[in-house]
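Of the protein chains in this complex, all but one are displayed in their positions.
Entry: chain A
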Amino acid sequence: MAGILEFAPAIVLLPFLSFLIALGAGRYMPKGGALAGIGATAGSFVLAVATFFAVSGGQTYNQTIYTWAEGLDAVNLTFGLLIDPLSAMMLVIVTLIAFLVHVFSLGYMNDEGETGLPRYYAALGLFSASMLGFVVSDNLLMAFMFFELVGLCSYLLIGFWFRQDGPPSAAKKAFLVTRFGDYFFLIGVVAVFATFGSAAFAGPDAFPVLAEEALHGEHSVNTFLGMGEEAWFTVVGLLVLGGVVGKSAQFPLHTWLPDAMEGPTPVSALIHAATMVAAGVYLVARMYGFYALTPTTLAIIALIGGFTALFAATMGVVKKEIKQVLAYSTISQYGYMMLGLGAGGYVAATFHLMTHAFFKALLFLGAGSVIIAMHHNENMWDMGGLKDKMPVTYYAFLSGSLALAGIVPFAGFWSKDEVLYETLIHGLGGSPILLAAYAMGLLAVFFTGFYTFRMVFLTFHGEPRTETARNPHGVRWNVKAPLAVLGVLAATAGFVNMVPVEKLLGIKGIDFLHQFLDGSFSSLNAHHYAEILPYSSSYIGGEATTVAIGAGVSLGLALAGAALAYVLYNVPEPVEHTEKLGSIKTVLYNNYYQDEYQVWIATSVVQPISRVLDKFDQGIVDGVVNGISSVSLFAGSRMKRIQTGVVSNYAALLTLGLTALLLGLGLIGGWFA
């Protein structure tokens, strides 16, 4: 196993190679380049697993691969690889899901006779490669570049069906909204360079370490705007957080994600589970050593997370289309991860990132399978009774739904419960803001349980409501196999970190993820983060009692939500119950008018300002430039008249010039004095 980490760059390069192959030779290959992508992601997956085991064995890798700009003042811009437990875990998740999505695409794209497959597989390969590059980045600038590449690929894939009206518009929206956050991220990257002179995540000059030393007065850094160190670090942290909020679809930049459902369903699975949306949360986890130093930033992260979790969950309740429900559940679940990170639950949030990747990929692929069966009709009110027609999809989807709703013992329960538990104990330890965020997160559990099972019952239970649902289109092995793999993972992935069981029954050593994330670099492990966090813990009764109460309450709420859905929708002929919501229904259908107010900001605030700036640009800046040009043109039109074409005139001018020169020199030289 020695030296396996030397092959880590290949994990990134293999999908990139498949991108080149699919782009260049995809049209000559069978399956439109799919086999290259499947082979490449399978290879990456094998390497990622090997890397994972090497990292479990205590190996790490932190190497600069290429310096692409030598700095004069010791700031070098580099590409490098950082393999530590966090990135190793993420590599396994991303490569596994990318591989399964490629396989699933055979069923969803090839078998359905789509055109433009080489373009599809090329973009899919580049998407995987960029995300993997982002995961292994060893500095913030490289992370930013791959972050942008991820955004570009999502644009390409969401707008894959560019001949229709919806997808290109959704792709543009996704690109612009995430780009809005990325502006702040870019400024944050520059600020990190200006402050610390380095943007490395690990190593002797890692910026989180420098920041920590600066706060202890052991090291001096440049701060700006006359701020103290902590205030300035908060500003930098919030700037970088802008990119995170955009990519991870947190309030208020979440509006792009539901629209992104216009893309092909396997792409939605990839975007939501492993690549694009996960990038934001992963970035916070990556530089957690920096965020943990500033309590204000953490509180803001926790509040955004808790609020988004609840906010998105309520919108998911009324949606009619299966993918829309999943889209809002994604926003909500990433809200939990942000809540976990903000509340000091680094391991909990990472754990939720992992379990969510599995069950959300599963749910999207399951939805894809249903959509194939329904001849691309996504409206759940046209489905019903699919349980008996497509049992593999049903049981896999059910496993994912139980995980999403957080029902014990499926994966989502363990991770969501740990996030909420960490928030609760740190909130009780003297942070009322965390308690508020906890309340929102807890309430969201109920809504999650409700909308998840509403979706399951409407889709699979009851009587078929349309002809298509009575005779669904069959799906093949290439759809069922990924579903089966993820179905098992969604049911079992939670067992890697059974903290509640450990705390309640006192069985030591079954929190494998905690132990795993405690390995490696001393400045990057969970233990170190726990030390620098500004939170203290407090319990209701004892530790075990708190665990039991927390888990009991969240499980109870999830079950209550599921039970309500069961009562309302698990009937042979379900009807809409949204009328009972009264006026709230309109608000929910319109997604709290988020799109409307953002359009209002654009047209009523930004546009007038732009108009004034345009006036300035057109009038003053362009005026100066145009003035200079008209002066030159006028002078030229006068001066050109001496070009008469008569040689004698030129000779006369030359002679006059010579005489004038001689006279001038004579005057200066004093010949006539």
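The working rule: contacts are C-beta pairs under 8 Å (C-beta built on N, C-alpha and C of every residue); 3 or more make two chains touch, one makes a residue touch a chain; residues count from 1.
FYI, contacts and distances are computed from a predicted model.
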Protein that the absent chain corresponds to, by UniProt name, given "Dihydroxyacetone kinase", "Pyridoxal 5'-phosphate synthase subunit PdxT", "Alpha-aminoadipate carrier protein LysW" or "NADH dehydrogenase subunit K": "NADH dehydrogenase subunit K"
Absent-chain contact - pick from A:Gly58, A:Pro204, A:Gly541 or A:Gly645: A:Gly645
Touch residues of chain A, complete complex, unshown partner: 640-641, 643-648, 651-652, 655
